[in-house]
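Excluded from the complex is one protein chain; the other protein chains are retained at their positions.
This part shows subunit A:
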């Protein structure tokens, strides 16, 4: 059971860069923060900022964000599955501990899984007050109930923190996705508007035969 430290490297590839100042910065975990364009016509006056180029750049950014989003969703899933596992382990230890404290002397009878669909019965003596806890890295250690619970609860806390962090990153990413989407729509709309204005100007200046594009 690997401890599953959150891989934060971003897959080893260097951070992509985008033209026209589309990304203002990146967070620690490499989430590109999308610049909010307050004035689209002004933005489009930048060197080389033609509709095609800007849309291409935005598209690339959007794809990176979507990939990031799905990575965070997967990571969250992994954390979410791990947490109940630890919780269950804790409840088993607590169950034994409670029995030991109550001073019961009947052994706990349990059916444990030998392999798929085969169970065997075991009598568990809890009065020794110890369990053997798998620590990972091919190591298990015999610990008292308290020690075991201590370790398990620390692990649980860490997983919960990781989940919260992941959740936060996911939300931040989602916001960037939305910003990029709105940005695309606005750049596109701005273009439509400009073409209309041009066409109208042409029509007004007497060149009536000109057709309006799109």
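Heads up, the rule we're going with is that a residue touches a chain if its C-beta (ideal position, glycine included) is under 8 Å from a C-beta of that chain, and two chains touch if they have at least 3 such contacts; residues count from 1.
Everything below uses one rule, namely that contacts and distances are computed from a predicted model.
Student: For the chain that is missing from this picture, which UniProt protein name fits: "Prefoldin subunit 4", "Ubiquitin-fold modifier-conjugating enzyme 1", "Trichohyalin" or "Actin-related protein Arp4p"?
Tutor: Per the UniProt record, the undisplayed chain of the complex is "Prefoldin subunit 4".
Student: Where the complex has a chain not shown, which of A:24, A:88 or A:161 is the residue touching it?
Tutor: From the options A:24, A:88 or A:161, the contact with the absent chain belongs to A:88.
Student: On subunit A, where is the contact patch with the chain that was removed from view?
Tutor: Answer for subunit A: residues 36, 38, 88-89, 91-92, 95, 108-113, 119, 171, 174-175, 177-179, 181-182, 185-186, 188-189, 192-193 touch the chain left out.
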